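Input: one structure, supplied below.
Of the protein chains in this complex, one is absent; all others appear in place.
Let's turn to chain A:
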Amino acid sequence: MKWDYAPAPESRDAAPLKPRYDLFIGGKFVAPTDGTVVSTVNPATEEVLAEVAFAGPGDVARAVEAARAAAAGWAALPALERGKYLFRIARLIQERSRELAIVETLDGGKPIRESRDVDVPLAAAHFFSYAGWADKLSYAFAGRAHEPRGVVGQVVPWNFPLLMAAWKLAPALATGNTAVLKPAETTPLTALILAEIIEEAGLPDGVVNIVAGDGSAGAALVRSDVDKVAFTGSTAVGKEIQRALAGTGRGLTLELGGKSANIVFEDAALDQAVEGIIEGIFFNQGHVCCAGSRLLLQESVAEEVVRKLWARMERLRVGDPLDKNTDVGAINSAEQLARINDLVAAGEREGATRRSVACELPEQGYWFAPTLFLDVAPANRIAVEEIFGPVVSVTTFRSPAEAVERANNSAYGLAAGVWTDNGAKAFEVASKLRAGVVWQNTYNKFDPTAAFGGFKESGFGREGGPAGLAPYVRFAS
């Protein structure tokens, strides 16, 4: 049966965009001296949203200098005072939450439901939680003598622009570092609104510098005179960065790609599991490093789960990201859409059976219908490579041991899901999975108090919780 829904669009009035956003260096918004000004577009409509200044290498160097100049003063601030600035930022994010959610959705294409209920509240929560760590660091570090690293360079991806900025900045500032943050090429706007918030919060000049730019700005930042680099993005770029820092002694943490297994056992509550599968792979159009993109179904229930999953997929609402009822929004960029198309074509070529939801996609913008692959062989590209799109590949298994073996058969090790009503089995399987996060009977849950990060080629270091503080300090030795 086809259901029609009345549109329920969020108003854009609550988020007036400026015509142009400049670089935020040394506490001021400044024009690029050797960078350029580019347009940022709404991936759902291809409409130009604003002009954004992109940093050139000289601009990046200026930002690092500003952070360097501010470092000693910020580190010397009493810890409670440092924390108070972070509390202010958390509060201002909450005050401007509606505006931030709308802009996040406009610039990135994700459903407003997600930016409103997940991205923005979690960003505020990270600042709030880490604010309280500022004066409790000696407890986090089990009594070890510690000092800030100094200036940190942080490069964040386009899938969670505001949230990733919060993940990176909050622990860096709490531990007494100053920062240069480079948001992603296609989604710079909310990080630049965060720069406005940081200005409004009255942080000392240069403590946080935010410079939009493309990959070359990121490359310039990680190769600059910073004391620590934190990167979230693809494994390929992460390896480049690790190589670029070889022998320099600079700190490095990497949050890289994933190809996470979502394992459903026959004794799981199947309807609940189906919701978890949907959440696992269609949250943020699958633009999630920990997306449950490899669905492993126990053979005895595989057909039933696929039937229920497909029925659920057909009811997903794909379209206007600003509509409050939209489940799946726009693909972030033309480039990303091309990558998804390429991998999906490879899946078909290699013999997997493709099923895509027959939804009407808007004519403008970048869209991809929720897609399921059956008859997938473990060596197929779609089962091995990160697609970063609304595409799930299904394979089956017979025993828990086989499920674990298949789940672990990956160069990645970021996350996994386990669905079973047997508690002992859930914890046993979780303990055997080589992944940094294991969700049991749930998926894609995040919290500032809970460590997040990968095993193997999904990167090293953790974000969240006390573990997220350690990479930002040097221990006396």
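The rule is simple: contacts are C-beta pairs under 8 Å (C-beta built on N, C-alpha and C of every residue); 3 or more make two chains touch, one makes a residue touch a chain; residues count from 1.
Throughout what follows, contacts and distances are computed from a predicted model.
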One chain of this complex is missing from the view, so tell me which of "Thiazole synthase", "(2Fe-2S)-binding protein", "Aldehyde dehydrogenase family protein" or "PTS sugar transporter subunit IIB" is its UniProt name. "Aldehyde dehydrogenase family protein"
Looking at the whole complex, which of A:Ala6, A:Ala76 or A:Ala142 touches the chain that is not displayed? A:Ala142
Considering the complete complex, of A:Thr187, A:Asn209 or A:Thr235, the missing chain is touched by A:Thr235
Selected from A:Phe368, A:Trp439 or A:Tyr472 as touching the chain missing from the view: A:Trp439
Could you please point out the chain A residues that touch the chain left off the display? 125, 142, 144, 235, 238-240, 242-243, 245-247, 249, 254, 256, 411, 423, 426-427, 430, 435-442, 445, 447, 449-453, 455-460, 462, 464-465, 467, 470, 475, 477
